[in-house]
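Structure first, then comments.
Note that this complex is displayed minus one protein chain, with the remaining chains in position.
Should a chain be cited, it is by its letter among A and B, assigned in written order, with residues numbered from 1 in that chain.
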Amino acid sequence: MTTPAFEAVPDVPQIVEASLAEPGAWRRMPKKVWVGLVIVALYVLVALLAPVIAPYDPLAIDTANRLASPDSAHLLGTDELGRDIFSRLLYASRVDLPIGFLGALLPALVGTILGAIAGFFGRWVDTAIMRTADVVQAFPAYILVIVLVFALGQGSGSIILAFTVLAWVIYARIIRSEVLRVRDRDYVQAARVAGLRRLRILRVHVFPNVINQTLVYLPNDIVFATLALAAFSFLGLGIPPPTPEWGAMIAEGQPFLRTNWWFATVPGLVIVGLGLGLSLIGEGLEEGLRA
Amino acid sequence: MTKRLLEVEDLRITLQAGSGTITPVDGVNLALGRGEALGIAGESGSGKSLTLKSIIGLLPQGAQVEGNLRFALGDESPIPYTSTDVHGRGISIIFQEPMTALNPTMRVGDLIAEGPRIHEGLSKTAARERAVELMRQVGIPAPERRAKMWPHQLSGGLRQRVMIATALSTRPKLLLCDEPTTALDVSIQDQILGLLQEIRINLGMSIIFVSHDLAVLGELCDRLAIMYAGQIVETGPTDDVFTKPNHPYTEALMTSVPSFDATSVKLAGIEGHPPDPRSFPPGCRFSPRCRYAREDCTEADFELVATDADRSSACIHTEVFAEGGR
Partner (left out) sequence: MGRFGFVARRLLQTIPMLFGIVLVVFLVLQITPGDPARQIAGLRASEADLEEVRQELGLNDPIIAQYGRYVGNVLQGDLGYSYKSRKPVADIIGDRISVTVWLLSTGVLMTLLISVPLGVIAALRKDRMADHAIRGFGLLGLSMPAFWTGVILLLLVALPTGWFPAGGFGDTFGEKLRAIFLPALTLAIGSSPFIIRGLRAAMISVMESDYISTARSIGVAGGRLVRRFVLRNAAGPGVTLVAIEIGYLLFGAVVIETTFALPGVGQGLVIAAQGRDLPSVQGYTLLFALVVVAVYLLSDIVTAILDPRVEIDT
């Protein structure tokens, strides 16, 4: 038994779902979306400007100055090899952000396309795609990522690929059901009668309607992808050294927790900040679009 | 007129919708006598169901209620009350969808026994016996056996009878009916209506029955109130309203044909949809769809005016309308 969402107010006609394409839709978004966007924009800016802001080369080893405490020369001290932690943190955003974003965008893209195809074309295409989705979903996702990364070898490419293989399913399901809902509406029927080709119908009439659904899930998936990447690197199964990466830096700092506590904790704060920003966007979009 | 049981005065309900608020019920006045059956008719979105739920204090969270509600719990005149005063005591309600209105994880006999256990302090066994008795009273065959069943094991008609038994279990003076026959097959509909009529006469209960189906209301109700866009546009004795409607909307409702999905009606001869509660039209809210509409209809203030001793209408052109237009 599923309970329709609007059951509580049966007497009120259902208020049409908002769309981001509508004029003024962005103005109706809750404040947290903006707070989140500002936070994420800041991270993106840092990643872009890392070579300009970073005081040191993140890979430059200085054995004379190992495990230094923070001072004016090294804002966050140095690591075991005398590398500047602050500079490494800044440069790490150039690894974590792209992989986190791609690790979520690629599955969303693949899932959206496959879901739309399944929903719009139906029949055996639909069956084939959705059965594959069932199989993928039956597996414990994270464990399968470990296995895939093990099989494909360490590195950003295999991590993104593993995410894509696993995470497209949810998007395919959302989009497919949305397409099925939209497909039989009058204006799509009318477009069909007018002889528009299927692809054009998809592009013009279906995608603008389904894109909102995807947008709600995307920020959360970026968080998951970023956290998973950090976890893999922490375990020594992700981005191989010496490339700076937040999760790997936490692992590097953990042995020195007693003396250099900032070493392992600050990279975590950086991850939490990004995660919060993205979660705020996700939750805000959900409230704004479904209200 | 008989002694009053319930009075609703200038009822206004506001809800949060997205970033704004809407007022789906906007200034409703009702009075109900003891033993009287009142029908409220209107399309979905007219506010009829919210009006009903506000009487028993079961509005969705976040709903704001303004206005005065008065109910006579004893033999005195109606006095202001809160929902806890009438829950399980003076007022009961039955819903449109008996499947969702019955707790799916509770045997139906236990559900019916809840009221007697709480309010009459009956023991488990005594309450169960009372439940079986109530089930027999609402015409459920083999009640002892059925009392042990789950809601999903019963047919739609039996479920609605269980719902009615549950409502009667607290010995209410007023039974609120929120489209209780709409989700049922036509033959079952008639049985349930017959049952409600019988209960009403035997127990001397008052009834408020909400429906979009005027034919259903005609069978059961003494008086009718027609609602449109959150306001009552016409009231009167059922027969009078049927023979000579005093509002164009009533006329449109009467000539309407129920559509197949059963929850909405197609209105014959008028275009468009009920207005969006986010932006009601100015003046008479029906005027954009009214075939008798004049220029001054969009300027008129809404007011329900007595047209007879016991009738009223909100149409400012009743005379014109009465002559058949033009």
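The rule is short, and it goes like this: contacts are C-beta pairs under 8 Å (C-beta built on N, C-alpha and C of every residue); 3 or more make two chains touch, one makes a residue touch a chain.
These numbers come from a predicted model, not from an experiment.
Engineer: Can you tell me which of A:A41, A:A60, A:A128 or A:L257 touches the chain that was removed from the display?
Structural biologist: Spelled out, the listed residue whose C-beta touches the missing chain is A:L257.
Engineer: Taking the full complex into account, find the residue in B:A17, B:A31, B:M106 or B:L195 that is in contact with the omitted chain.
Structural biologist: The missing chain is touched by B:M106.
Engineer: Among B:K124, B:H152 or B:K244, exactly one should touch the missing chain; which is it?
Structural biologist: B:H152
Engineer: Using the document's definition of touch, tell me which of A:W34, A:F121 or A:Y142 contacts the absent chain.
Structural biologist: Spelled out, the listed residue whose C-beta touches the missing chain is A:Y142.
Engineer: Please output the residues of subunit B touching the missing chain, sorted low to high.
Structural biologist: Residues of subunit B in touch with the missing chain: 53, 56, 58, 60-62, 83-84, 87-89, 91-93, 95, 97, 100-106, 111, 114-115, 118-119, 150, 152, 163, 166-167, 169-170.
Engineer: Spell out the interface residues on subunit A facing the chain that's missing from view.
Structural biologist: 1, 3, 7-8, 135, 138-143, 146-148, 150-151, 153, 223, 227, 230-231, 234-237, 247, 250-251, 253-254, 257-258, 261, 264-265, 267-268, 271-276, 278-280, 283
Everything that follows uses one rule, which is that only the chains that are shown with their structure count from here on.
Engineer: Hey, how far is the Cα centre of subunit A from the one of subunit B, in Å?
Structural biologist: 49
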